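Structure first, commentary second.
The complex is shown incomplete by one protein chain, all other protein chains being positioned as in the whole.
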């Protein structure tokens, strides 16, 4: 213990990242688990009526937008977590700026179920364009948020030296691919909701691939 | 600190598993705690009526399906957590594939309260067969999910050498016992809801036993 | 890293307790935070009426049972967490039995807000006796649950040698003080709800004191 007190800095530095990560993990995992609240068991039919198997299949089938929103939101937040995880593996220490930009990103992560439900509810109505614009608009902000976290980490010099190139490549992904394409999706939402959603889906596949590839880069 | 920078890989590898586990723990613990939301305090009787002790006992008694669903869901998710915990004790490192298969498994974990409530609500109606089929169908997927996590860990070579036999034995449990028996439970649900639930319950006892025995194997 | 692979057991043992604790922390912290859901902002008055300051004070005042239930539940779960924390500081390793008894205890922890709201809702009605019996009944189970966790830890030989006396003293507290007194509170609820609640409150003060004293025992 005395030996430790003589070199307190490294201990502090290690603990530092650990706590930001566990806090972020908490936010991600609660955000993902809260999604189940949107799945409701079909109510029993009005009094005196007996629920037949056909009744229950129909009721379950009618709820497909909520299942669709659940699975999409879950996958979206999962991919964001995997990329967040990949980014923080490269960071050794935090400072105030990184804590605040990370907090801004977490705010957006917890918001994701809201626009997803909005799209699920309004996709087949004439108001679909508005829902899709809100949806892609949130992802413009998320893309900027990831970029800011990466910039804050890079600027503070808190990254492992050998991780610099990956940080730079991820910054380019955010600002040169993510932000402009999500902006395009937001604008195209005014005339075609489906084009808007198509661009967003293609980008999710891209981020999943980034997560898979980078994740593997740390394998043996 | 400088000494650390010269060997950054092992540090990265240790941190890696820790964060997947803490994230999974978050999802498991929130999923288990959210179940309480289903327990509602009986409403006071309509105005001018006084709630007698008999009234309250009756109201509490009428809610038995929600208590039953609460305890069953909690026990189910607990056993899944214990087995998840047992599996990750054997894994040293993660890659993208493992993160995604684990994420798929967590999605199914958070879903469990939904089919459980469905069964509690519809068990005594003619629609019981549908509820039981949905219930066992979810567990077919969960069984496949555990198998995929184990395969991803084995394939990436991320397991401790001495843990290989246990991983193999757990893979066999998933694909040769779990998946076919849950499939049988799903099919038998079409003509007998009780047979379907019986098979599922027997399997839960089996997984609990696996969890207990394996857990002990790491004792002193 | 190679050095590590040669002695994998100690690493596994350390990691083991860490994950049970982080999982339990998750359950405790979600259980405590979910309590806020019971605090609702007073609704605006019916249309055309203007909410005056007096109106809002009255509405806030009328909700006192929900504030009372919130603070009581929070304090109760906090004291349980502090004692749980004190117990797990003494445990070095886990096995299947400990995981299951701990899971049973966590089930009861998540339940606590339910009987607390029941008492807050029915305390001033003739049904108070039932509410108080359910409340103290849950704590009989919780007291047994803590005892079982301690027995499981002791039996498996997973405690630090110097911690044996404290474990034994805590087991005595559970089975010789907690369980019989909560049973007494449950029985006395049939004729006096206030006596029942008085016994429970006195016991909470006792557990808080145990938590404070034991916590300090590990100070410098």
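In order of appearance the chains are A, B and C, and numbering begins at 1 in each one.
Keep in mind that, in the parts below, a contact is a pair of C-beta atoms (placed from the backbone, for glycine too) under 8 Å apart; a residue touches a chain by one contact, two chains touch by 3 or more.
On a predicted model such as this, the values are computed, not experimentally measured, just so you know.
Visitor: Using the document's definition of touch, tell me which of A:71, A:99, A:177 or A:195 contacts the absent chain.
Guide: Looking across A:71, A:99, A:177 or A:195, the contact with the absent chain belongs to A:99.
Visitor: Since one chain has been left out of the picture, which residues of chain A touch it in the full complex?
Guide: Residues 1, 4-5, 8, 12-13, 15-16, 19-20, 22-27, 30-31, 34, 37, 93-100, 103, 106-107, 110-111, 113-114, 117-118, 121-122, 125-127, 129-131, 134, 156-158 of chain A touch the chain absent from view.
Visitor: Residues of chain C in contact with the chain that isn't shown?
Guide: 9-10, 13, 21-22, 25-26, 28-30, 32-37, 39, 41, 44, 50-53, 55-57, 60, 71, 74-75, 78, 81-82, 85, 88-89, 160-162, 208, 211-216, 218-220
Convention: only the chains that are shown with their structure count from here on.
Visitor: Could you label the chain A-chain B interface same or different, taking same to mean over half of its residue numbers are used by both chains?
Guide: different
Visitor: Expressed in ° and rounded to a multiple of 5, what is the rotation angle of the C-alpha superposition of chain A on chain C?
Guide: Resulting rotation angle: about 180 degrees.
Visitor: If you average the Cα atoms of chain A and of chain C to get two centres, how far apart are those centres in Å?
Guide: That gives a centre separation of 33 Å.
Visitor: What parts of chain B, by residue number, touch at least two of the other chains?
Guide: Chain B, residues with two or more chain partners: 13, 22, 25-26, 30, 34, 37.
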